[in-house]
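For this depiction, one protein chain was excluded, whereas all remaining protein chains were kept in their positions.
Chain IDs A, B and C follow the sequence of writing; residue 1 opens each chain.
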Amino acid sequence: MIVNIGIELAKVLAVLIGVLNLAAILTWMERKQSAVMQDRIGANRASIFGFRMFGLFQVLADGLKMFVKEDFIPAQGHRFLHGLAPFVAAFFALIGFAAIPFGDTIHLFGREIPLQIIDLNVGILYIFAAMSLGIYGVVLAGWASNNNYAFLGGMRGSSQMFSYEVTIGATILGVLMIFESMSLQQIVRAQGQLLWGIVPKWGVIVQPLGCILFLVAGIAETKRVPFDLPEGESEIIGFFVEYSSMKFGLFMLTDFVETVLIAALVTTLFFGGWQVPYLMADGWHLPGGTLLAWPQWLVAITQVIAYAIKVFFFCWFMLLVRWTLPRFRYDQLMRLGWQMIFPLSILNLLATAVVILLLN
Amino acid sequence: MPTVTINQKSLTVPEGTTIIQAAEQLNIEIPRYCYHPGLSIAGSCRMCLVEIEKMPKLQPACNTRVTDGMVVTTQSPKVKEAVSGVLEFLLINHPLDCPVCDQAGECYLQEYYMKFGLHDSRMNENKIKRHKAEVIGPHVILDTERCVLCSRCVRFVREVSRSHEIGIFNRGGQSEIRLLPDQVLDNNYSGNVVDICPVGALTDRDFRFQCRVWYLSKADSVCNGCSRGCNITVEANRQRAHHGEGRRVMRLKPRFNKEVNRWWICDIGRYGYKFIDDPSRLIQPLEKQGDELEPLDWSTAAERAVGRIREAKQRGGAGSIVIVASPQLTNEDLFVTRKFFGVDLGIDQIDFRIPDKNTLSDDDFLLRADRNPNTRGAEAILLDGGGFDLQRIIESASTQSFGLLYLCEQDLVKKLGSEPARRFLGQFDYVIYQGSNENETSGLANLVLPAATYAEVNGTFTNFEGRVQRIHAGIEPLGDSLPAWRVICKLAQTAGFDYGYESAAEVFVELAQTVTEFEGLSYEKIGSEGMKLPETQPVPA
Amino acid sequence: MNRRDLNFAERLYLSEVFKGLWLTSGHFFSNMKKHLARQLGFTRIEKGAVTFQYPEERRPFSPRYRSRHRLTQREDGSPRCVACMMCETACPARCIYIVAGEHPDPNIEKYPARFDIDLGVCVFCGFCVEACPEDAIRMDTGIVEIAAYSRKEMIYHIEDLLQ
Partner (left out) sequence: MPELALLTHVQHRNLMTVEEYRQTGGYEALRKVLLEMKPDQVIEEVKKSGLRGRGGAGFPTGMKWSFIPKNSEKPKYMVVNSDESEPGTCKDRVIIEKTPFLLLEGIAISSYAVGSSTCYLYIRGEYYDQAMILKQAIEDAYRHGFLGKNILGSGYNLDVYLHRGAGAYICGEETGLLESLEGKKGWPRLKPPFPAISGLYGCPTCVNNVETLAAVVSIIQNGGDWYAALGTPKNGGTRLFCVSGHVKKPGTYELPMGIPLRSIIYDYAGGMKDDRKLKAVIPGGSSVPILTADEIDVKMDFDSVAAIGSLLGSGGVVVINEDTCMVKALLRIARFYAHESCGQCTPCREGTTWLKKTLQRVYEGDARQAELDQVLSIAFNMMGTTICPLADAAAMPVRSYIQKFRHEFEYHVQHKCCDVKPAVRI
């Protein structure tokens, strides 16, 4: 029992540390990547005893700065809710990771340990529930600031999130129909199959449109460019205009955690999760029928690394998008969400249903 | 009455009018250096050359009288070339030290160069070196390098001041203005040579390096130095507080008034503005606490004053209160003073005449022995039927005891001498001093009310001839000080009277309705040149 | 402004998005390649960034660059300035404060008894330099790092400006 709890705690800690570190590193990456894309160098000044580490210490410096800056609360703001909002946002962004599998079940010391904090059979619903609750953070922050601009920003942000959540829901229905499960572990396992013996049966292969729509809606859900209206501080003012110090930092962190979450979801739903094509539990099953036997621990590590690489790639991709596209106007954002992506996702759903019906 | 045509514009002028005068009436600018309407015609600068039909050579407009049918051109190429040529001659030996020249900005060399010259220098030789920055009198400094030898100053000391201190020495290119042997330019009108100097050769030592002229704002006013009432312009620097040691009024300049001072003003008046920004200015009401005067705010001060006046009146009747006004005050101030104290409070012991132990003299030109700008106005307003004679009380040195003295702008210690002044003031239980500057008399008062100076107020002065002339505020009253009429209004309102005057103009309207001598006058009628009171006798000097 | 109507592909937006991503990622990869190469010691490969590492690497200023003011000097080290107030007058920010004094040499006459520039107010427009008839003020020091801990310290006096 204690061992079980210990194992669970270890997994929680591993995920938490991994996600938070990735989010932190993303703040550095965002700067460096934009710099490289724009023929610049990017943050490289922060140093410890003269070591600069390509500016990696910038993350620490930022954190330190966030902690020591003045924590400002508007005079007429709701002190409690104002303080609560960033935690709500961060909390619901983080708990989503509980249902995401980052590897196959491994056998260690006679135990079966699933590389997933909890394998919920309604895992996907759980994640969306958590994401939806994240809206509270936005609305609370806007309202508690007692600032009309912040409040409007909060309203805008929440309506944006609502709108795109609908699309997300409609999009993944296709995936669920094909893989016939709501357990993410099951979905990933199902993606290990091969179509016609050669093509991995990844979500992106069977649901290409769904994949794109999900990615778009996912970015919108995380309020990142080109849907970062809540962050347009200087132009239209977002919900956390009245936030400073680490509370502000938490919102920023949430942003990056959500980025990781969407990257993880895309990986899980459409890019085979921890699956590596042709790599089964016992080794490589190459298309010709040949088997290249690998020890089980090597396979497990390969799969976890593959998963990490995939997530990392989508994080990189979202940063690439962030530094390429300009921001939408609010009306454009709404039109895109309701008049284009949502109808398309319904269409995708219908098409999927028809194909499944015909194939069966 | 000949008719002349200048630049296609025709004009009929009286016989003897010169072209330059006719052109002025037509608003045609003819450049000039030596010509000054107040001086004889020298015709030597050769800037005013004009082309006259049927005359082969260009003629100087300053010396050519208009004849009937004369056709004059000031714009022809020939004229332009000649004027530009003369300007070039003037500039070849000019040091071009405009940066250090106080005249820069109001210099006719600069002005005409921009209008008529604009040529590049063709002078390849060294400029002639002459005397620079030479002090030639208590008020004037001479720079002979900048001089264009227009001889205005020389003619001024010959014809106007008749003091003959300066002349032109040497001849040809070596000519320069110098003091005559054993002479100093120290007549009482020496400052005028600075005004008439069209360039920076003669500059004012008082104004020297204090402020650049383009920072100055100007307000038309009347000199308060004597009863002549010379028209002046108060030139104040309101833009650059760090200039001139923080002084606001930088200089006074005479303003042309054909009937009063023409172009001139005496040095006593010209440099008599220093008290305006002096550290001795009273900038808040003060009350005597023990031996010291302690500041207090206006409403408290007004309540204190009114309370004391009421108290004195209740105890000793109106006869125990004496009001001493001042001929330094404007007609408006005096009128409000009379209205409040005389009419509303029923105090008939109002006078402004204080015998002065210092004998002051006049000169035979502008300066008058009476060094107050508004004696005539004070007589018209305060002595209008009143028979109170303050002088008798002062001179009798009686031991009679009074309740309260209200003293306006009168330095009794200076005028009567310390002992008599203290004795006189000692006769009163309470002394209120209303004035602009701290002095020994204000130090003896129980309550001091700060008043604005003439440069800070709108109003009118009446000169010795009975000419009522407007003064305009050039600057804001310093600190908490108020125009005298506003001080009285404050007291009157505190005492419960309705004194709702918004401006000096409103006071004057009532003044003109109330005081017989001012009947029918208004600010519009007074205009910029002033207007004489009907049927008045001049005050003896 | 005449705008071209978008064609179908452009209106779809997606293809344009990918074009953009292609372009930016192209930059990313080529620059990354250069960065890596240089990190690995191939210093002959060109730099992946066009930026200068400011405090260590400085670009030479253009001769017309307007940096901190200085007052030029006569041969004897006194300021050339004659306190004509031209710069003070021309200054749109009103950050120059001059008080004139009388110089014993009649050929100089006027000198600045006080010449302060409030660099906290200065807009570095260079009008003062243009206005100066004596070439007494210049903005060619090359000093651009002007900072102080108080507003008062931002006021440079004549001694500072003469250096």
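To be clear about the criterion, contacts are C-beta pairs under 8 Å (C-beta built on N, C-alpha and C of every residue); 3 or more make two chains touch, one makes a residue touch a chain.
Note that the structure is predicted; figures quoted are calculated from it, not measured.
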Mind giving the shown chains that are in contact with the missing chain?
B
Which residue, B:L149, B:I268 or B:V322, contacts the hidden chain when the whole complex is considered?
B:L149
Hey, which of B:G85, B:G316 or B:G443 is the one touching the hidden chain?
B:G85
If the hidden chain were put back, which of B:Q110, B:S175, B:S217 or B:T233 would touch it?
B:S175
Touching the hidden chain, out of B:I128, B:V213, B:A369 or B:L383, is B:I128
In the whole complex, what residues of subunit B lie against the chain that is missing from view?
41-47, 49, 57-58, 60, 63, 65, 81-82, 85-86, 88-90, 92-93, 122-125, 128, 148-149, 168, 170-175
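Please note the rule applied: only the chains that are shown with their structure count from here on.
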Distance between the centres, which are taken as Cα means, of subunit C and subunit B, whole angstrom:
49
Distance between the centres, which are taken as Cα means, of subunit C and subunit A, whole angstrom
44
Along subunit A, where are the residues that touch subunit C in the complex?
33, 35-41, 212, 320-321, 323-325
Sites on subunit C touched by subunit A in the complex
14, 17, 20-21, 23-25, 27-28, 31-32, 35, 48-51, 53
With touch defined as at the start, can you tell me which subunit B residues reach subunit C in the complex?
97-100, 104, 132-134, 208-210, 212, 214-215, 240, 242-243
